[in-house]
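Here is the structure we will look at, set down as structure tokens.
Omission of a single protein chain aside, the complex is shown with its protein chains in their original locations.
Letters A, B and C mark the chains as written, and numbering starts fresh at 1 in each.
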Amino acid sequence: MKHSMKLPLYITVATFVLAYAACVAQYPNMLSSRVIANLLTDNAFLGITAVGMTFVILSGGIDLSVGSVIAFTGVFLAVVLRDTSLHPLSAFALALLIATVFGAAMGATIHYLEMPPFIVTLAGMFLMRGLAYVLSTESVPIDHAFYGWLQSLYWQAPGGGRFRITGLLLLVTFGVAMVVLHRTRLGRNVYALGGSAQTAQLMGVPCARTTIAIYAISGGLAGLAGIVFSLYTSAGYSLATVGTELDAIAAVVIGGTLLSGGSGFVAGTFFGIMIMGLIQTYIVFDGSLSSWWTKIVIGGLLFTFIMLQKGLAWLTTARIPRANGSTARS
Amino acid sequence: MQSDPKPVLHATGISKFFPGVIALDDVELQLYPGEVHALLGENGAGKSTLIKCLTGAYPRDAGVIMLDGAEINPKDPLSSQAAGIGTVYQEVNLLSNLSVAENLFLGRQPRRFGMIDQRRMLRDSKDILAQYGLSIDPAQLLSSYSIAIQQIVAIARAVELSGKVLILDEPTASLDREEVELMFSVIRRLTARGLAVVFITHFLDQVLAICDRATILRNGCVVGTRKLAEVTQTEIVTLMLGRQLEAATHHHERRETGDVLLSLRGFGKRGAIEPFDLDIHTGEVVGMAGLLGSGRTETCNAIFGAQPADQGEARLRGSPLRISTPREAIRNRIALCPEDRKTEGIVGDLSVRENIILSLQARQGWYRPLPRAKIEEIAQSYVKALDIRLANLDTPIRLLSGGNQQKALLARWLATEPQLLILDEPTRGIDVGAHAEIIALIERLRTQGMALLVASSEMEELVAYSTKIVVLRDRRQVGALTGDDISPNAIIRAIAAEEEPRA
Amino acid sequence: MIRSTLRRVTPQLIILALILALNMVMFPGFFHVEVHNGRLFGNLIDVLNRGAPVALLSVGMTLVIATRGIDLSVGAVMAISGAVAASVITGGASWIVAVLAALGAGALCGLWNGVLVAVLRIQPIVATLVLMVAGRGIAQLLTEGAILTFNDPGLVRLGGGTILSLPTPIWIWIGVAALVGLVVRRSALGLLIEATGINERSARLAGINARVLLIAVYLVAGLCAALAGVVVAADIRGADANNAGLWMELDAILAVVIGGTSLLGGRFSITASLLGALIIQSVNSAILMSGMAVEFNLVIKAVIIITILVIQSPRVRHWIYLLRASSGPGPMPRQPASRTPKIEEGRP
Partner (left out) sequence: ENETVGFSQIGSESGWRAAETSVTKADAKERGITLKFADAQQKQENQIKALRGFIAQGVDAILLAPVVATGWDEVLGEAKDADIPVVLLDRKVDASDDLYLTAVTSDTVHEGTVAGDWLKDAVGDAQCNVVELQGTTGASVTIDRKKGFADAIASADNITIVRSQTGDFTRAQGKIVMESFIKAEGGGSDICALYAHNDDMALGAIQAIKEAGLKPGEDIKIVSIDSVPDMHLAISKGEANATVELTPDMAGPAFDALEAYWADGTQPEKWIQTDSTLFTQDDDNEAAYENKKALGY
């Protein structure tokens, strides 16, 4: 039954491998180092956001504000670098601080005012996007030597693929998140909260601290994703990353984490991200879908992956005698 | 041990108000090191509330708590844990999505270089659980084990956390004898080390077996603290209820039962219950006995269609019957009062009134709402008949004490006027008064011609009302007792026959 | 009945009154209503009229949320139904056929969501996300990305026309809300929906056909969305598949939450959700009337909404209750320190 815990993860990995193999069978070019490097680079900011989202969803919450936080961070960086002489590194630190504090504030609101995360973070989403507009409605280019230097840091693989520093950051974030979630008390408390907040409280989990920490992590990682995004586009734009929260949620869910909380793995999220990236790459390679068919196909594939998971999970649990479900839960 | 004059925990003037309810009124509790202190009272007397106030799970409205002579003011369970008070709250309060080991060590996992030391945690868990006679794999999810095992894990966790005081709120509700004995031996070991233990239960025999003193609550007030060596069981019951309880006599004039109501042949569900035969007559109470996990609940669920059977056939009054959903069962006037009130019975936020008429309304269909007057009449009459204690009928049912919730659920099913009533552990967590009432009710329903199927872990109770008892083991029917054969000893013998050692 | 409803919606009424007063401060002529060629004309009428889509959506959304679900697809369903209505009518059919076809499309979408949630047991957010993504594509497929315009007077009247001088959309949303409200409260549906939302397992074991109920609820949400889509299309005399109902699901959810229905399911009030929709519309109208630079739109909206939500949060309400109670005699009652449980959908 140990494997039944990790089963969704294995299913996601298997799905990814199968899907990739199918794509390569049709377009051999998709095995090139370029495509692999692009999967990492292009999805770096989404992946980092999804890590934070995994924390939140594991705890039974949801964070709709991440897309706006990314946009805000980008605009903030661009405006600060344009209008002040601050070094980008200090600007990064400042941006991370703002995003983290913002997340923590949402966490505190959720905990102390007993408001549902969906609504608190929805309001947060409006607020951050609004603040980004207030900073600048125009797209502000970032033209700083440091940015150029960061962008020039990459390893060119045979075949032309460029493995960039942001891709590395993505992998590091996932690594750290895995350690935090599985090997620290905070991480286990996240799972505990997701199992049942009430029970966790009775078991002595510091709910206030944990909730605040979770949303602070999500906010902070969204801020980090904002930095990555600003490196990616060398600009800050208040209209950027609209709807990214839904992409991140979808990636987390495809990665096998239950939206009801308490069950899932951050490694699954990684493959969730890769699957979403693969879908897009495939659509570009195909190149024959109209705008509307693109949407329909993305929705259809989302549905397919969910059903695939359901089906596999059902196949594997049907053989294990059904738990009585009588474990007390609130 | 009472020679030690200094109490380890001394709570005075504890008061707690809920909107419309005074749950605790100026309650005093003294615990001496090395004693097992029973906290007794009817359902809704305020026992669990007192515990939650003591450990900070609820903020109290008044009162002082002294631990070892110093005032403490726990504002959440975490701080009382830190102060050395370990608690098992009512209903298993563990996290089924974590492993057994993590449940044992949540919040205090052993660490190496700041990281959780998984290996050590598993090893320590094994050692701890071994003290309770459990040799299970602590790396598995908690939810993969039965409620009984979960309960033991909860106790083990609380014991590990209790430096000074251990509080157990109805820990034995879902344990059978053997496990209770094991638990008692652990408690004795702890008290020998000077720990104070608070023990809440509705089983007076267990109280007499292990406790030294008892504090009795009624309607949120302390009505007395007694040394158990100096009182009789009847006195305690009288204190709890504020009245005398008629002796629960095992009057067993074996009456003729009516026609066969439900007849099961080769009835079973793969992986859940092996095929069995059973006839239930009108005017008959069929008891189901067995150890934990013997398949009683699954049998009940199969007949009710909650986990539909996949083999065999059923006949209702002679005509074939296939039940694959609870709705079909209800339509055939079969009712099931489930074992797990909280998740399968009550609809917490709905009022007691709505909970009582819910099944009747569901059967009538949404387009035929019950008239208001009728609803009021039904609800009122059952509240009166079953003596359900509540502020008013608009109270959300989740605010009722466990026993009263159970009675409200019974009312829900009685309102549908079933011909077959299945009761799964109808008296779990119910106080002595209500217990007697429910037994009397079962008897009354039977004489009115209803057929009942009752699963219970309490042999005496089964013996008191059953006209026939089937015994289950390992999801298999292994025996049946009728007439004068019915006695606790006979049941135990039937269960124990060729019993293999437990895993 | 009416008194208890009134008591239930008092907070929403107060907030609405405050926001309207704010509008009044911003624009003194706000409450001025006059008849302009047979048509009531004024800001207040605009609030009622422009609130129609969100009000319609919030009726269905309230029921969905009461069952512990959520429907992210309503915006896309609006686009689909608008596109269907437009293509049917440009195909030469009568407006009644067009409306019926649009409602049919909405029902189909609702059914799809319902089956995903109730039968395949997919969590509502994800289940409806599928249609949210794909639905707009379907709508665009119908219109081929263009705005499909029409001039059929019958259909146009649904959006821009008036009945007894009052814009038709106002009649439509009030009518639909009254109909749904009446059906739900006069039958036992309301009770059964609430029971399912609070504890689905118990509800099933009590004999409630939770599966059918869930499907029905998403169906109603789909129908309401379809009607909203028709109103919006009729209003601009064209189906704008690209933009119709874009992000409107969020406004609808917000309206329900401002109306005080918990996202964790259970007790619901359609009246309160409608007031929520009107509150949102009044905020929008305040922003439009203020003449402030557009950059501030979202910040203003966010700040007002956060304020409303904070005032309505259980904890702050409790503080208010305590303040009131402490001024009176008797002991100070308190609530147990229970944390809001997380969203916990259909566990197996």
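Keep this in mind: a residue touches a chain if its C-beta (ideal position, glycine included) is under 8 Å from a C-beta of that chain, and two chains touch if they have at least 3 such contacts.
All of these numbers come straight from a predicted model, not from anything done at the bench.
Here is the thing to keep in mind: the chain we left out touches A, C in the whole complex. Remark: the omitted chain is touched by one listed residue; of A:Tyr20, A:Phe76, A:Tyr232 or A:Phe265 this is A:Tyr232. Of the candidate positions A:Ala95, A:Ile110, A:Leu127 or A:Val140, contact with the hidden chain is made by A:Val140. Residue-level contact of chain C with the missing chain is found at 27, 29, 36-37, 39, 41-43, 46, 50, 140, 144-147, 149, 160, 232, 235-238, 240, 242-244, 285, 288-289, 291, 293-295, 297.
The chain not shown here touches chain A at positions 27, 29-30, 32, 34-35, 38, 41-42, 45-46, 133, 137-141, 151, 160, 162, 229, 232-235, 237-243, 277, 280-281, 283-292, 294-295.
Note that only the chains that are shown with their structure count from here on.
Looking at A-C and B-C, the interface holding more C-beta pairs in contact is that of A-C.
Centre-to-centre separation between chain B and chain C, using Cα means, comes to 43 Å. Chain centres here are Cα averages; for chain A and chain C they lie 29 Å apart. The multi-chain contact residues of chain C, meaning those touching 2 or more other chains, are 201. Counting partners per residue, chain A has 194, 196, 201, 207, 325, 329-330 as the residues that reach two or more other chains. Of all residues in chain B, only 57, 76-78, 81, 87, 89, 91-98, 102-103, 106-107, 109, 111, 114-116, 118, 139-144, 146-147, 150, 157, 161, 271-272, 297-298, 307, 339-340, 342-344 touch chain A in the complex they form. On the side of chain A, the complex with chain C involves touching residues 59-62, 109, 111-120, 122-123, 126-127, 129-131, 133-134, 137, 193-194, 196-198, 201, 207, 246, 249-250, 253, 258-261, 290-300, 302-303, 306-307, 310, 325, 329-330. Contacts from chain B toward chain C in the complex involve residues 15-20, 22, 52, 57-59, 61, 76, 304, 306, 326-327, 330, 336, 338, 343-350, 354, 358-359, 361-370, 412.
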